[in-house]
Structures are given as structure tokens and as C-alpha cells.
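After this line comes chain A, so read on.
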Amino acid sequence: MFTRRYLIAIAAFAALATPALAQDKSIVVSSTTSTQDSGLFGHILPIFKAKTGIDVKVVSQGTGQALDTARRGDADVVFVHAKPLEEKFIAEGFGVKRNPVMYNDFIVIGPKSDLAGIKGAKDVAAALKTIKEKNAPFISRGDKSGTHAAELALWKAAGVDVGGADKGAWYKEIGQGMGAALNTASASNAYVLADRGTWLSFKNRGDLEIAVEGDKRLFNQYGVILVNPAKHATVKKELGQQFIDWLISPEGQKAIADYKINGEQLFYPNANDGNA
Partner candidate 1 sequence: MPSDLSALQLVMSGDPALFAIVRLSLLVSLAAVICAAIIAIPLGALIALTRFPGREAVIVILNALMGLPPVVVGLAIYLLLSRSGPLGAWGLLFTPTAMVIAQTVLVAPIIAALTRQTIEDLWVEYRDELAAMNIGPAGRVMTLIWDARFSLITTLLAGFGRAAAEVGAVIIVGGNIDGFTRVMTTTIALETSKGNLPLAVGLGVVLMTIVILVNAFAWVARRAGERLGA
Partner candidate 2 sequence: MRAPSSDLPIVFENVSIAASGVPVLDRLSLTLQHGAPTVLIGPNGSGKTTVLRAAMGLIAPSQGRITWGGLEFSPPTRRAIVFQRPTMLRRSAAANVRYALRAARIPRGERETRIAELLALVGLEGFSDRPARRMSGGEQQRLALARALASDPAVLFLDEPTASLDPAATKSLEDVIRAVAARGIKVVMATHDLGEARRLAGYVVLLHRGRVIETGDAEEFFKSPQTAEARKFLAGELLV
């Protein structure tokens, strides 16, 4: 009776392990929740797999966590949108080279009731300042993500010290991803900074709408980096490099541009842009 149970357990393990073993042609890409939530990967990865037979396994976290996962050697490629953090990552020796891939933009979302009266503003820093002055509720991701980093940079540009002097009940940090932040903003009629991709596929809008867009400072650049095999010998450098090469190739760039939600393009490929 006991031996039967042992055999079942071994069989169960084998059944679950074999897919893992069969998945030899696969890489782990650590990326961000906003990229994942936008649905981009669902569109471009099947194209890549059809071409190369490589399974891309995306683990999506906040940018800070994504880079940490790569530092630990648990990912082969990093695909995030926080240039200063990415350059630091490479300077620390964890990444080989940074390639710009695409950009999208951030937008300020707010309730239709527009407590701060900023709808249609063209200057995002001024708009944020107004939000603080009018004590309008604002939701921050607070999770060390690329979006969070961009948000903090904008507050700085607006001269508002959300970490210190200007902290208050109006500014709520939730420590979660973009979808959760939008949910919370929708439920509490607050303002929030979001990437356009997540906003376009977000279904639970409630009374929310776009308040501010188009300011150059809302520009959100994505970069892709191969994790340094010198640091972690287990990194799949050939397969990972294949993925990166495809992303910045004309074919990959076209796949990115072709991704649309409700007919609207989300991401603008710019691998050729030297300054990106």
C-alpha cells in the first residue's frame, strides 16, 4: 500500500518535471507589470516563437523587483522602462548592453468631476502642483517601479516634496501594480499617473478619464538588456540575445507597432534612436 503511494508521487513529479525539461528552448524575461498588463507580450511573443521556436517566459513585477530578479540570476533578459536604473544595472556589471526598444507615454488620469480643475492642461508639472494645492486625492504605485520613478521625477519637477514636507492624506501610496492603482483611483475618484498601454486595456474605469497628456516629460522609454553571463553562468545568452536581436530588428519593431487596442497604437518602436 505504501509502495503504491511512492510510485504515484514519483509519477506526479515526473509528469510535472518533464514539461520543464522539454522546455529547453526557453528564456526567462523579467519585465514590468505595466508592460504585461498592456497585452503587448500576448501579441509579440507568439510571433517570436513561431519564428525561432523559443518560449519566452515573462515574469512581470515592478521595475525594481524585475532588476533584482535579474541580479539574482533568475532571469536571462530584462525588459523595463527606467533608463537611470537600467544604466546603474549595467554599471554594476549585471547587464551586458542596453538597447532602446520602444516608447509609450504616461498620462495623468483623473475623475470626471476634476476636483483640481486640470483637465486639458499641457504642463504636467503645473498640473501636479495644482493637485497638491487643491488637496485632491492622488494614488501612487509606491512600488519602486519605472512608473513610480517617473511619477517621483515629475513631482520633483513640480517642486512638490511628496516624501517629506508635502506629505499628507491626499497622497496615497499603495505599493502595488498599475492595474491595482487604477482600481483604487477608480474606487476613490482620485488622480493617478498611468502608462497609456495599461489605461487603454483597463476595463474598470468608473468615472475616470484622461486629464493631462502630451507633455514631453511624460515620455516613457523602454530598454532591453541581456543579463551578464559573467555574473551568472546559467544565463542563456544565445537564446536571450536572439530575443533582443529580434526585438530591435525591423520585424520585431513592426510587430510592436502593429499592436493596437481599439485601433490605437500603444508603443512606438525606436530602436534606431541613439539618444533613447
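We adopt the following convention: a contact is a pair of C-beta atoms (placed from the backbone, for glycine too) under 8 Å apart; a residue touches a chain by one contact, two chains touch by 3 or more; residues count from 1.
How these were chosen: all candidates are chains of the complex that A comes from, given by their letters.
Computed from a predicted structure; not experimentally measured.
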Result, touching chain for chain A in the complex among 1 or 2: 1
Candidate 1-facing residues of chain A, complex: 1, 5-6, 8-9, 12-13, 15-17, 19-20, 23, 28, 33, 37, 41-42, 55, 57-60, 71-74, 176-180, 182-183, 186, 198, 201-205, 232, 234
